[in-house]
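Left out: one protein chain. Kept in place: all the others.
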Amino acid sequence: MAEQISRRTFIKAGVAVGAAVAAGTYFEWQGNNIPAAVQKGTALYDVLIIGSGGAGMRAALEAAKDKNIKVAIMTKLIPTRSATTMAQGGMNGCTGVTDSKDTPESHAFDTVKGGDYLCDQDAVEYFAENAGKIIYEMDYYGYPYHRQEDGSFHQRKMGGSSHARAAYYADESGLATVHTLFEQCLEQNVEMISECQMLEIVVKDEKLSGVIAVDMRSGNIVSVPAKTVIVATGGYGRAYWIRTTNPYSSTGDGIAACLNIGVPFKDPEMVQFHPTGLAINGVLLSESSRSEGAYLLNKNGERFMKKYAPDKMELATRDIVARSIETEISEGRGIGEGLNAAVYLDFRHIPKEIIKERLGQVYDLSLRFEGVDITEKPVPIRCSCHYSMGGIDVIDYKTCATKVPGVFAAGECSCVSIHGANRLGANSLSEVLMFGKTAGIGAPAYAKKVGYVGDKEALNAALAKWNKTFEEVTARTSGPRVVELRDKMAASMWFKAGVYREENQLQEGLKEIDDLIKEYKICYVGDASRNYNTAFMNYIELGNLLLVSKAIIMGAIARKESRGGHSRKDFPKRDDKNFLKHTIISKVGDEFKTEYRDVVITKFKPAERTY
Amino acid sequence: MMKYALFPGCVLEGAAKEAYMATKKVAVALGIELVEIPNWTCCGASHAQGVDELALIAINARNMAIAEGMGLPIMTVCNTCTLELRQAKAKLDSDKNLKAKVNEILAKSGYEYKGTSEITHLLWVLASNPNVFEGKITKPLKGVKVAGYYGCHLLRPPKVMNYEDGKNPESLEKIISILGATPVEFDFKLKCCGFHAFFTAERDVMTVTGEAVDSAAKAGADMMVTPCPLCQMQLDMYQPEGRAAVKSKVEIPVLHLPQLIGLAMGMSKEDMGINRHISAVEKIK
Partner (left out) sequence: MAITLNIHRTVADKKWVQEYKVELKKGMTILEALNEIKAMQDPTLSFTASCRSSICGACAVRVNGNAELACEVLVEDLVKRYKSETLTVEPLGNFKVLRDLIVDWDPKFDRMKKIKPSLHPKKEFSPEKGCKQSIADFKKYDEYAGCILCGACVSECNKSTVDEKDFLDPFTFVKAAKLVLDSRSRDPKEHLQAVIDAGLWKCMKCQECTANCPKGLKPAEAIEKLHEATFKLGLTSSVGANHAKALYDDIYNTGRLDESKLSIQSEGLVAAALRAPFAMRLMKTGKLDPFEKVPVNPEINKIRDILKNAKEAE
């Protein structure tokens, strides 16, 4: 026994075992991860925010400014674990402090052009007009901006931007965003409903009743009545499982919940693939690898970019490089197999000092995960799903409202749409802050005007249904395992709806996902405990990802053109005549239907996207 | 022959005179020449740093500058002195601006810090040169079970105290084995004795002191040995209060590293100043 327990803690752990078994009081202990009123089901929120990333916390801070508004953030982890922490480059916004020639119009144009003209230009203009203000506000909140000589924050120029307009903290801009907001939430005493996985938004006859969630700690299913809900649950990169740079938590929970209440999923096929993920696990190797001059080589040691972009070579845009890599692999010039097939990223010609100084993180990650010292050997890389441009269909960019009254959405889970078919670097942090704030104004205003229109009976019914579901699915003793289905889903999505898409493959993929949805109904969870059941959480997440995956494929099948992140081998050209439109996918019962809505064009006439 | 500029530190000149005595005798016997750094000052003991960090970096830069003038590497016998000197050196050597600023301050008093003298500790010198013991262990400590207690500041922070992996160090056990004794593994060997919070968190300090001693005793150690005179003082002088705090019954002697070496080289208990300790001195034969 002593050998099994670490040297330092042997005695303490020994004592703890005895104490815990004797007392056995876990469930009597009242955690404060959830307010008592929520445990009892008696809380009624004016604004209930789902998700604690940049958008969720920014929304909460805005809503909490009115002390008469009761607001809370529900999160499945704890508030600082979100995907927002992973953003590196900065937050775009025109302020002119570093580059006095910058204008909101320039920011808007760069965004629209970057988005391959699938953005709603009225929303983009609103975004570009206000993004600068967000940067100043964050300064006042305590954001640790890098400074310039005049004492102002410094802004740097990101790929696809015509001016220096990204304010930042090191290469950890997202981390600083999250922690600055969290500090404010702590000090303002914003209520947290922490470690609580949303299961359903309850809407009956277009009337919002509230949210059903599972308190991870106790396993209790709770119902939380709310006048408004702001969905801020982030992206869905995990549909591609290991071939994504996203965190484990990016499972499209909010999008799935919205699909189930009749809110459409807009432009689901618009997925951004980053060209340089580590082959082994999809972890991102920063864009700076290529900007510092690393070569891309196939298995024959050829710099294959000369075939695809002879002028720009490795410095071509993300989508072009991503497609070139996949072509090399599919034509047999890659190394390895399956999801981990790869090409090489070669740094050997770059002086060691430069690597140590400017590519420290790239060096560390390559060494850690691939066991490759990049000063000596090239590292295997492959594309990795990076960002979801599509999302919950927001129909009013000035409030972040969706089609269902009282339900709002902000951040990566939403589609306003400002990113269109492709997102620009450093626009995501600005988006979460800007539209988090917008939703944080829109939702309370609605709550005040309309009040609670929900139906407690509907909530109770949903609560009972989920209790039954929990018992039923966790009691199963056999069936396909959650991880098995998850891996099959990832393979289908990567090979049938990945960087390149074509009709036959997409149709096959659709059938595979449909089969998985059937298998999901009988799958094996493997843990029946109510206490912090992460196996059940993963089961819920897989269900959400399957819905999202189906929508991605349906959107991809319907969009018979290539635009931004969506590349059809069989339709390699952009087709403005037929597809200058948003894909709108809705779920009716178990069926999905596809419709279109025209893109809003104001100032910028669609033109060919060249850099 | 190995030769070092010795930085004894305040405690060796005061409460732990016996450690100074033992260090000098053992060094001579092992053929290590020690020359005391003339007019050295206190390293700040990790407390004065909290008043004015820059001042203490400069004070330690002065200590190092004197040793540089002697053309010798510095050897210390106290963990905290080692940490404070190495910490100052690490900061000065990695930050050109700081080095320039400090040298400007030093220049006014006639010193210059160059960064040419390495800083090491008696334990590290011995662990790296086990050959010095050859033929010298005339009274091996056969059958004696010794709990080696490292003390925090010889292991952490790891970037500055990087002689060995601070999460699984082995140097002390190596020396204990060379001396013919048996090293004893115990839960608290890498934990803190509490010395530095003595005035501010006394109850907690007595608890950790007691736990460390109790842990060694429970693991069957006949005695403890430590390379740090501050740990030694805490574990020995405050052992009665420490044991009371954790209700431990077994009293156990705590030796300075050079004392244990001296005993194994045939030197007497008195030569090593063990009579200046208070805990279970009679158990040392």
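A and B label the chains in the order they appear, each numbered from 1.
As a working rule, contacts are C-beta pairs under 8 Å (C-beta built on N, C-alpha and C of every residue); 3 or more make two chains touch, one makes a residue touch a chain.
Because the structure is a prediction, the values reported are computed rather than measured.
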Absent-chain contact - pick from B:Ile32, B:Cys192 or B:Leu263: B:Cys192
Which residue of A:Leu186, A:Ala464, A:Ile522 or A:Ala607 touches the chain not shown here: A:Leu186
Contacting the left-out chain in the complete assembly, out of B:Lys96, B:Lys167, B:Lys247 or B:Lys285: B:Lys167
Touching residue (missing chain; options A:Val525, A:Ile540 or A:Ile553): A:Val525
Residue among A:Asn130, A:Ser194, A:Gln272 or A:Ser417 touching the omitted chain: A:Ser194
Sole contact to the chain not displayed, among B:Lys3, B:His47, B:Lys139 or B:Lys283: B:His47
Hidden partner interface residues of chain B, rising order: 10-11, 13-17, 39-42, 44-55, 57-59, 62, 83, 101-102, 104-106, 108-111, 152-153, 155-159, 165-168, 190-192, 194, 196-197, 199-201, 203-205, 207-208, 233, 237-238, 275-278
For chain A, residues in touch with the removed chain: 1, 3-9, 13, 16-17, 20-21, 23-27, 31-33, 77-78, 80-83, 85-86, 133, 135-137, 139-142, 144-153, 169-170, 172, 174-176, 179-180, 183-184, 186-187, 189, 194-195, 217, 247-249, 280-281, 283-284, 365, 368-371, 481-483, 525-527, 529-535
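Going forward, only the chains that are shown with their structure count from here on.
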Distance between chain centroids, defined by C-alpha means - chain A, chain B (Å): 52
